[in-house]
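What you see is the complex with one protein chain gone and the rest in place.
Chains here go by letter, A, B and C, matching the order in which they are written, and residues are numbered from 1 within each.
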Amino acid sequence: MYSFKNDYSEGAHPQILNALVESNMEQEEGYGNDSHTENAIFQIKKLIGNENIDVHLISGGTQTNLTAISAFLRPHEACICANTGHIAVHETGAIEYTGHKVITVDSEDGKIIPEKVQQVLNFHADEHLVKPKLVYISNPTELGTVYSKEELKILSEFCKSNNLILYVDGARLGSALCIKEANLTLSDMCNFTDAFFIGGTKNGALIGEALVIKNENLKEDFRFLQKQKGALLAKGRLLGIQFEELFKDNLYFELARHANEMAKLLREGLKEANFKFLVDSPTNQTFPILENKLIESLENKFSFEIWKSIDDNSSAIRLVTSWATKKEAVLEFIEEVKK
Amino acid sequence: MYSFKNDYSEGAHPQILNALVESNMEQEEGYGNDSHTENAIFQIKKLIGNENIDVHLISGGTQTNLTAISAFLRPHEACICANTGHIAVHETGAIEYTGHKVITVDSEDGKIIPEKVQQVLNFHADEHLVKPKLVYISNPTELGTVYSKEELKILSEFCKSNNLILYVDGARLGSALCIKEANLTLSDMCNFTDAFFIGGTKNGALIGEALVIKNENLKEDFRFLQKQKGALLAKGRLLGIQFEELFKDNLYFELARHANEMAKLLREGLKEANFKFLVDSPTNQTFPILENKLIESLENKFSFEIWKSIDDNSSAIRLVTSWATKKEAVLEFIEEVKK
Amino acid sequence: MYSFKNDYSEGAHPQILNALVESNMEQEEGYGNDSHTENAIFQIKKLIGNENIDVHLISGGTQTNLTAISAFLRPHEACICANTGHIAVHETGAIEYTGHKVITVDSEDGKIIPEKVQQVLNFHADEHLVKPKLVYISNPTELGTVYSKEELKILSEFCKSNNLILYVDGARLGSALCIKEANLTLSDMCNFTDAFFIGGTKNGALIGEALVIKNENLKEDFRFLQKQKGALLAKGRLLGIQFEELFKDNLYFELARHANEMAKLLREGLKEANFKFLVDSPTNQTFPILENKLIESLENKFSFEIWKSIDDNSSAIRLVTSWATKKEAVLEFIEEVKK
Partner (left out) sequence: MYSFKNDYSEGAHPQILNALVESNMEQEEGYGNDSHTENAIFQIKKLIGNENIDVHLISGGTQTNLTAISAFLRPHEACICANTGHIAVHETGAIEYTGHKVITVDSEDGKIIPEKVQQVLNFHADEHLVKPKLVYISNPTELGTVYSKEELKILSEFCKSNNLILYVDGARLGSALCIKEANLTLSDMCNFTDAFFIGGTKNGALIGEALVIKNENLKEDFRFLQKQKGALLAKGRLLGIQFEELFKDNLYFELARHANEMAKLLREGLKEANFKFLVDSPTNQTFPILENKLIESLENKFSFEIWKSIDDNSSAIRLVTSWATKKEAVLEFIEEVKK
């Protein structure tokens, strides 16, 4: 049984484990004040080309989202996101728990366009309604689609002129940055947003997301807020060492590229076999539409998520590839499907 | 420079790292539904001798405290803890952030006695005050002192007869369980409390605390609350594998015993040299009172925390030993002090 | 300029003011422990025909909703309401501020049907999503429509069999209870719900809503939660005296009937003049669709809310009548419209 269920089925890239082993008996300061974290942050700043950003390493995506968003907003301020947004549907109301409404806008492909945000602003006219203040997007989106540099720029300008914070959940950011057509770099991410995070967990780390805060107004006292949410590890080195490895010699991008390539291979095989897709995703998530009978038979050899019922006879499934996906498994899947 | 600053200066016990490496390419379910977590929980239940408990693996102590306490209380209910309690002073108001008041009682040695709790109950008489509902202790306490089986039993009975939840922060529980005089086992911990956690981070793990919930009323939907607080790791295996190793063949207790022994060695050396202590701690934290001049000179070779100013010329320092503490370092410290 | 803007434009019914004046120099206990509050609660219990309910008098609707809902739910539990629900759109995220997600379902007429709730339950399948636990409706709805006894019964049974709390915002409950066709009594409200409130502010009181809690599990310690939210007035007599008057000799129903009659008069006049309505409301809110030009001209003599743009030339407006609405004003409005 081979799993295409997600990009966190395996442990970490061996190079990361190796670095953990080698540094193991060094004595380091706690709570992210260690030399590895310092070094990882240095590398990230260098790669982005901006020394004035703040970088914080946090265990996971939900924790990063809730810590950052609740740090950025006043109590009556709200987030706007797509109806498929992770904070809207898959974080057990973490944002609401911190007191903030999550306003959703319809979206076919998981992306948000300024027109939709404008409608939200128009509706929220006075103090009887929350004040929309932060636009949350993920890149890639939950549906695997990507904001290109141009699209991000447009959304960024809209946010700026409407005094909205633009925050990007980059749980799978590596995959987006390695899509040529998106033409997007880490520097662009920084230039066009107020804050975003670079996901490690889904790209080869055991745990870890690197939150980048560019907007000066959002930086103050962030470590207090991290500690308060339980998001400051005593052994912060665990995060530091991993990001050190990921951003030394571009391992992060290599891993993302592999995930994308495996997804492409999958898609090409499925297209060849004339399968349709729920959405046109270039990243490491693929959503083919298969007959339910075929799905059942595939489940004998592969595990994956059934995403959405399409009609009585067919459903879209989700296939996720990662840094760890084996080419043979992909080929076997395609072969199986073609039978 | 050798550090006695805390018990989380190094990485993990090599056996744990080894297990991470060996299991690395296995494909596992996410969010704690993996086989290693299942196995770790099985071992913990067996060791405690109670199959009806719920066990949840969580990254760190603050996160465990805030997730558990906010899961257990209704909005108007409050915690009671010692004035030195970790939740009262060192978690950046994490409990208050979840909406609950932390009521402190005076304590010389970091421990709570029923009389003090009774005073709090007497004072909180009506709906204009919060309703005290949960007693938080840590074992060992922040001052390294230990609740013995008998003391825990007395507090437990008091809580039961006053309808109070007894919750124990066991960040350094291993150390307490290896103090012969305390006569305390994991089973006792379970029998005498409603919930408690077994600390991994400070006893050889990279991260990880195992929360045990015995009280039937406190169990429901706990995983929802974990996810909501960002306390459910995608790669839950990271926690599962570590606790599997710690509780296979008693590694957990071996490591704690080593930490205790190193502390004992330190204390004996210091006593021999006629130093006094701020508090009489049998566990892996030691609080000798030294002249400030001596402290300054020691700081050239060792790092440690200055805990409290005693008078113009002397201060108490905190020396923490751990599974990783080298005997030679301890001996060197004693020698240095004796000079 | 006469206002049809809302049902809280005037002060209180003179009988209420009179009672305030007459009782003014009596010395009473504070915080709702006064004889008037006791008496008001006694009357409400008698009218409902249930001595086992708890009744709490609270200043306003938003305060009642947030205090009650946050008292009833655990942190991961969520409300379900119509997309027009007051808690979803007009309380500045008050429910989210208490930590709970508000899930909305589509509704044309402001009402919720079991099928829609079932869809929400189906979608919320595991701990990565919030747990829907409370169904919030208002009766009448924000659009002036009414749940009949039969409709309420059906929703009630659905909620019971799905372990959902049914809570009714009765800001304008008087109006609903005086619609013959709805065939609904205060006793029915109590029988078919877990908790609901009887609105005073919009039916002749200066301030005040009477929250009725029937479900035994939701009663405990409610006064603590009231005090914590600032929802326990020092001079609770202010609420007690008002509800005493409202429920002595059925003043409450007389006032609601007057409001309904004035609305009916308005609607009949508008129908005669061939105007259409946004929604078919039998209660004290009326939503006629008028040409924008006519609206502008009416605004010289009357104030009201423009509810919704219908097309380039016309909009729906909202006309609200109340216990204080003068018949002459209604007739004048109709005449003006007919010109």
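The definition used in the following text is that contacts are C-beta pairs under 8 Å (C-beta built on N, C-alpha and C of every residue); 3 or more make two chains touch, one makes a residue touch a chain.
Everything numeric in this text was worked out from a predicted model, so none of it was measured.
The residue from C:Ala195, C:Ala324 or C:Val337 that touches the chain not shown here is C:Ala324.
Note that of A:Thr145, A:Ser175 or A:Gln228, the residue touching the chain absent from this view is A:Gln228. Within the set C:Tyr147, C:Tyr167 or C:Phe224, the residue that contacts the chain not displayed is C:Phe224. Of C:His56, C:His76 or C:Arg237, it is C:Arg237 that touches the chain left out of the display.
Looking at B:Thr92, B:Ser138 or B:Ser156, the residue that reaches the missing chain in the full complex is B:Thr92.
Contacts to the hidden chain, counted on chain B, fall at residues 75-76, 78, 89-93, 96-102, 127-130.
If you put the missing chain back, the residues of chain A touching it would be 31, 70-71, 74-76, 98-99, 127-128, 130-131, 221, 223-228, 232. The missing chain lies against chain C, touching residues 2-3, 5-6, 8-12, 14, 17, 20-21, 23-30, 59-67, 91-94, 97, 201-202, 206-207, 224-225, 227-235, 237-238, 324.
Assume only the chains that are shown with their structure count from here on.
In terms of their C-alpha centroids, the spacing between chain B and chain C amounts to 50 Å. Centre to centre, using the average C-alpha position, chain A and chain B are separated by 33 Å. Chain A has residues 91-93, 97 in contact with two or more other chains.
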